[in-house]
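Only one structure is covered here, and it is reproduced in the block below.
Note that one protein chain is taken out, while the other chains of the complex remain in position.
By letter and in written order, the chains are A, B and C; residue numbering begins at 1 in each of them.
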Amino acid sequence: MMIRIANEPIDLQSIVRSVITPESGGINVFVGTTRNHAGGRSVDLLEYEAYEPMALKMMHAIVEEAKERWPLHAVAVVHRLGRVEVGEVSVAIAVSSAHRKEAFEATRFLIDELKRVVPIWKREYFSDGSVEWSQQTDEQVVSSNT
Amino acid sequence: MMIRIANEPIDLQSIVRSVITPESGGINVFVGTTRNHAGGRSVDLLEYEAYEPMALKMMHAIVEEAKERWPLHAVAVVHRLGRVEVGEVSVAIAVSSAHRKEAFEATRFLIDELKRVVPIWKREYFSDGSVEWSQQTDEQVVSSNT
Amino acid sequence: MKVTLLLFSVAKDLAGFDTKELEVPDHATTDDVLEMLSKLNSGFLAWKGRLRFAVNQEYVPPNFELHPGDEVAIIPPVSGG
Partner (left out) sequence: MKVTLLLFSVAKDLAGFDTKELEVPDHATTDDVLEMLSKLNSGFLAWKGRLRFAVNQEYVPPNFELHPGDEVAIIPPVSGG
């Protein structure tokens, strides 16, 4: 079970390889990358920080919940911290199962839950020079110009 | 648009990289691997053959259909031919979109459609020595012992 | 007229060949091709309902009329992925 927080670039091949078992027929993978825009504004760079011990605990917890809901063979969840350039991978989740339906559903569940409960925050470095904590849900934006 | 039939092992990193665009926020990937069992029997090896020009045409056709249905940034579909060992990758599909919902739905559509219409066939080499064309839908099995 | 017949998977095994230049009557259809093959190996009869035809690399409706030079492929249930 590869569940980690990474300070270095994420290696997708090794993440997928970690969930392949001889019984697996379907593997689904979600890959999140840094987008060059947020709320209509141009973004140059993202920076992630985490409450690391709790983030790892919650990552394990959501994986356990997924394994209770679906008959999974293996799961990998890796989230990157620190500065992540546009187009680089910030998160990767891989799930293997005997059949693809379960792999798709569990992967979707895991990324939704990760975004809901895992204590990780991203700071957006906008092209206009301002730096703000991401407001995922169109909430009031708190500016912290640096 | 990476749409190919491969005679060599599939490189997942390059497939995912091919769909990352600066606008992409979510990438979904389906990876099919060779399973060690089929219909309750032990499988050693799979061998894929294709009606190659038509298979490529159909792969392009289902990608075009997915792009009409969902706002996708990029799509990659690669299917391997020839002998594929247990645990090796036989097919990989990657889809990028601004939001993950569309990437998940389009990937699911593409693997379902690929399995329905793309003229590729797999032969199962069972551990008991028999070799049979795969019967995906519990249909009558035609044996071709070799 | 002449058409090129391509066979795959179980159809190839039943026929014993994978490609053949076939002489068929004018206005022959895909059903006529299947009937010719059934005379070669009656095993084709059992598969009739599950074999699709592609003409010039496109799936065609049942009993599709052929034209000279067509590439006619018999598509047993596919199993890619």
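Going forward, a residue touches a chain if its C-beta (ideal position, glycine included) is under 8 Å from a C-beta of that chain, and two chains touch if they have at least 3 such contacts.
Computed from a predicted model, the values in this text were never measured in an experiment.
Seen in the complete assembly, the chain not on display touches A. Interface note for the absent chain: among A:E23, A:E49, A:E65 or A:E88, the touching residue is A:E49. Across the interface with the omitted chain, chain A contributes residues 32, 48-51, 53-55, 57, 79, 90-91, 111, 114-122, 133-137, 139-140, 142, 144.
Just so we're on the same page, only the chains that are shown with their structure count from here on.
Note on connectivity: the fewest chain-to-chain touch steps from chain A to chain C number 2. In this assembly, the C-alpha centroid of chain B lies 25 Å from the C-alpha centroid of chain C. Within chain C, no positions touching two or more other chains are listed. Annotation for chain B: residues 32, 111 touch two or more other chains.
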